[in-house]
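Just dropping this structure here.
Yeah, one chain of the complex is gone here, protein chain that is, but the others are all in their spots.
Just so it is clear, A, B and C label the chains in written order, and each chain counts residues from 1 on its own.
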Amino acid sequence: MPVITVEEMNVFLNEHFPQGEKFGVLTGMGDAWAEMRLPVDDEHLRPGGTVSGPSMMALADVCMYAALLGQIGLVPLAVTTNLNINFMNKPESGRDLVARCNLMKVGKRLAVGEVWIRSEGCEEIVAHTTLTYSIPVER
Amino acid sequence: MPVITVEEMNVFLNEHFPQGEKFGVLTGMGDAWAEMRLPVDDEHLRPGGTVSGPSMMALADVCMYAALLGQIGLVPLAVTTNLNINFMNKPESGRDLVARCNLMKVGKRLAVGEVWIRSEGCEEIVAHTTLTYSIPVER
Amino acid sequence: MPVITVEEMNVFLNEHFPQGEKFGVLTGMGDAWAEMRLPVDDEHLRPGGTVSGPSMMALADVCMYAALLGQIGLVPLAVTTNLNINFMNKPESGRDLVARCNLMKVGKRLAVGEVWIRSEGCEEIVAHTTLTYSIPVER
Partner (left out) sequence: MPVITVEEMNVFLNEHFPQGEKFGVLTGMGDAWAEMRLPVDDEHLRPGGTVSGPSMMALADVCMYAALLGQIGLVPLAVTTNLNINFMNKPESGRDLVARCNLMKVGKRLAVGEVWIRSEGCEEIVAHTTLTYSIPVER
């Protein structure tokens, strides 16, 4: 179980991503998982009022990063090597997006996780992502 | 060969992505290809001075969108259904990123392309993306 | 809930894949899911006694196909358009592989699912796959 609190992780994420909370806010984390929320505003919108794909990719990427660092500690040099995303359904307009990451593997060199993105309070999956992070050896 | 000029496409992209040029600028397009440039500034940077993954995903996504619309016309409802990206090398600091999209298939319902991202003037590939767009039937 | 039984689906799969059971055997199916088992023999092995990657891709592909046809009926022209697989852990030697597919979206034109592969009786994930199938319009 991680000894880093949600508050501490949010501070760390904001320091390391100068764009700050536009990537979303960590709302929970635990053993091999993390959850984030993206308050949707104009900056994320595309034509038709839908959230842009890159906003969701960023949300998934940071959510996996938080889940991983919750497991291995605050190793800022972990980097994404692969991201695969399927966009499935339009988000509900006017609702925040919520992301849930489950880590599937945390090895010495590679970590793999998946992230489901939904509109808050909805069952339908908006997007699904699998990610691989490379973990630096010298930690 | 597309009858839309690079200037017209840039106007279209800026209208349809309210975040405008932070996704990059179209620099060329032709038969089944498009090229963009991302002037790197603080907004795209991550710890260590590297460009953030989501900035590159956005660049690849818009580059494919431009290449596709150059082929099928300005169909604003084409949407990304799948994006797969491999991050391979750190970009050169202080250099713009350039993206090149080649379309591999433009079918009635689906289009598939790949995008190579490099630092300007460098041979090394920074990231490689494959994307699928779904094309609306009623066009 | 599908009205096709597991036995009927196995007959259908064997008729449509002349290689027959070497892709595995359907062991269960229900609302938006299917499960298969791959009895591991020499044909699937790679150096070191591990199961070959393509054997697992085939298992995942057929498992998604079974889950999908359980939802939409026996539409033989549904075809895979995208498959993404992450290999995470070596299978346990001497154990069958089991695959579980959950469908995430079944639209008019595209269906998306994920498949987890494990060694029988083990919690550790051997491989994870996401797949997209294109569904023919004229059904």
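Following the convention adopted for this analysis, contacts are C-beta pairs under 8 Å (C-beta built on N, C-alpha and C of every residue); 3 or more make two chains touch, one makes a residue touch a chain.
Remember, it's a predicted structure, so these values are computed and weren't measured experimentally.
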Practice problem: Would you indicate which residue among C:N10, C:Q71 or C:N84 is in contact with the undisplayed chain? | Solution: C:N84
Exercise. Please pick, from A:N14, A:T27 or A:T81, the residue that touches the omitted chain in the full complex.
Key: A:T81
Practice problem: May I ask which residue of C:P54, C:G73 or C:G107 touches the chain that does not appear here? | Solution: C:P54
Self-check item: Contact partner of the left-out chain, one of B:N10, B:T50, B:Q71 or B:N84
Solution: B:N84
Quiz item: When the complex is taken as a whole, what residues of subunit B touch the one chain not shown?
Solution: 82, 84, 86, 88-89, 104-105, 107, 112, 114, 125, 128, 130, 132
Quiz item: Given the full complex, what residues of subunit A touch the hidden partner chain?
Solution: 81-82, 84, 109-110, 132, 134
Quiz item: Which residues does subunit C use to touch the chain missing from this display?
Solution: 16-19, 23, 42-43, 45-48, 52-55, 57-58, 61, 76-77, 79-88
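Convention: only the chains that are shown with their structure count from here on.
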Exercise. Provide the C-alpha centroid distance between subunit B and subunit C, rounded to the nearest whole angstrom.
Key: 33
Practice problem: Would you pick out the residues of subunit A that each touch at least 2 other chains? | Solution: 82, 84, 86, 88
